[in-house]
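Just passing along the structure, written as structure tokens.
Only a single protein chain was left out; the remaining protein chains are all shown in position.
Order of writing sets the labels: A and B. Residues in every chain begin at 1.
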Amino acid sequence: MDQNNIREEIGGIVNKIIADYNGGKNIDAVDIFNKPDRNEVIDIVNNLFSVVYPGYFKDRSYKSYNPENGVAVITEDIFYRLNKQVSLALDFCKTRDQMCEEERKEESYRVCKAFFEKIPAIREFLETDLLATLDGDPAAKSFEEIILAYPGFIAITIYRLAHELYLLDVPVIPRLMTEYAHSKTGIDIHPGATIGKSFFIDHGTGIVVGETSVIGENVKIYQGVTIGALSTRGGQKLSGKKRHPTIEDNVVIYAGASILGGDTIIGKNSVIGGNTFITSSVPADTRVSIKNPEMEYRSAGGKEPVKEEIKQSDEWFYII
Amino acid sequence: MDQNNIREEIGGIVNKIIADYNGGKNIDAVDIFNKPDRNEVIDIVNNLFSVVYPGYFKDRSYKSYNPENGVAVITEDIFYRLNKQVSLALDFCKTRDQMCEEERKEESYRVCKAFFEKIPAIREFLETDLLATLDGDPAAKSFEEIILAYPGFIAITIYRLAHELYLLDVPVIPRLMTEYAHSKTGIDIHPGATIGKSFFIDHGTGIVVGETSVIGENVKIYQGVTIGALSTRGGQKLSGKKRHPTIEDNVVIYAGASILGGDTIIGKNSVIGGNTFITSSVPADTRVSIKNPEMEYRSAGGKEPVKEEIKQSDEWFYII
Partner (left out) sequence: MDQNNIREEIGGIVNKIIADYNGGKNIDAVDIFNKPDRNEVIDIVNNLFSVVYPGYFKDRSYKSYNPENGVAVITEDIFYRLNKQVSLALDFCKTRDQMCEEERKEESYRVCKAFFEKIPAIREFLETDLLATLDGDPAAKSFEEIILAYPGFIAITIYRLAHELYLLDVPVIPRLMTEYAHSKTGIDIHPGATIGKSFFIDHGTGIVVGETSVIGENVKIYQGVTIGALSTRGGQKLSGKKRHPTIEDNVVIYAGASILGGDTIIGKNSVIGGNTFITSSVPADTRVSIKNPEMEYRSAGGKEPVKEEIKQSDEWFYII
């Protein structure tokens, strides 16, 4: 193959791709220079773990003999970096009036200050989540194991941080944070959800908690639980409406249950069995389960029903 | 502990491991030097996001004042790197005759040229997917949020890129790309599937779209949907046969539905409710739901049925 030829051909292909950028597509943003950077936001999230769990996560950039000094350096560093990203995100938001450069800087500083001032309060919640996790899982061996390895605990941590930025009206960044958690853990909690203390998630893959969900204190949920909406045939017209359920204090929701709709309230102390499907409110102190599901048992050939009846356990169907 | 002793012991263990490589296992490939590199393929995929969504993803290697210059540099760079990986993958494929070095280079260049020439056409599809996502999700706040954060949109992007390489008969690499998407998003779309314009995925964790699926335009699917095969008792004998369903235009498939089998066709405009289980064709303009699922409600002690009857919503069971 002739190298000159190849160079020319590739140049031609590249030019066609660049020409295509001028077709007025929404997937193009060549004219906008300054946007939040996904990788930078993810890096900030990872560093925030060192701040909220001091001593548990090693930092490779700053070596210091006094860990508190290390945390001070990291915290200031994240403050400046988050400030930068928030300022880009504010600019970013098309529904606000464009604030002038100076106003935007002041607003992003105000937001970051408010966020970092909230960290002790966030840590108070996380401490209760940690205790709830140890208490809830017989396989949990130590606090360290939970903090370093449990996907539910990682997802809750990132949600609690993102939720504060959501409350401060920062666009894009809170969702970037919780989608990073979703990617790492399979747990999809919208930063707009409201979740009380002592929240416990086990296993977690497939969990969805929608934007307008309200969850009380001391709630436990397991893998595959959806706290979701009914039909969104309304599309963007439903934006901002309460579309997701309210879960009161001390409720347990076992694996695979779906609880749906903005008017659905699960009363306190109720227990929602595995694989249930709930679209209307449940009073307090109630246990809900699927009717003992009927199975068919046949011999290997697939023709003969098995003679002896096989009964399912009388245990409530709490899948874990 | 004697350091010499330790060194000797470790050396002995290493030797036993290396000796084990000569046992003729399929997991060994010590004699083959040149193979596609998983990390390199993942890096190429990440850079392709800068090419298909210019301006949305920052590149850290190339700083340029004209973003189009940046894209030109990245595009040429990926061209050369993909070319290298494709050439290794062609060599790799055991079912083809070994092509001589020169032929392989020519084939991989031909493949890469065809792939990059397809990028404007791929971008046309992605623009429709973006609009479908904003339209379908009341929680979506901006195009930026969708492009930077939505797992469904990330999975569709990677699938559309991988599918073109699949159509060009490149081995291994398309699957490496979609499995990277699977790892990031929990959405498992085989690169062999055929998917029309304006495809929308919400939440996404647990979605499976099989190799021989055919999906029309303007289709929406939610978390946990399987578009899958019935029994594969045939194993490798089924390879290449149509084992997965056809979904026609404008179909909506709500969370947790399973649609199975190569002869199953979901007719256009049909709506498939959450948690349904479908193994035969559904005519056009049909709504399918599970029968109102029966639940048991008991008081906290678990013995007493709750007196007042709790009725599920009359809403169709569209889980989101």
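Things to note:
Definition applied: a contact is a pair of C-beta atoms (placed from the backbone, for glycine too) under 8 Å apart; a residue touches a chain by one contact, two chains touch by 3 or more.
What you see is a predicted model, and the numbers here were worked out from it, not measured in a lab.
Residues of chain B that touch the chain left out of the display are 1, 6, 9-10, 13-14, 16-18, 20-21, 25-33, 35-40, 92-95, 171-172, 175-176, 179, 182-183, 186, 188, 190, 192, 205-206, 208, 210-211, 224, 226, 228-232, 234-241, 243, 258, 260-261, 269-271, 276-283, 285-291, 316.
Against the chain not shown here, chain A presents residues 51-58, 60, 67-68, 71-72, 75-76, 79, 105-106, 109, 113, 116-117, 119-120, 123, 126-127, 130-131, 134-145, 147-151, 184-186, 203, 205-206, 223-224, 255-256, 274-275, 290, 293-300, 302, 306, 310-313, 315-320.
One rule holds for everything that comes next: only the chains that are shown with their structure count from here on.
Spacing of chain A relative to chain B, judged by their CA centroids, is 21 angstrom.
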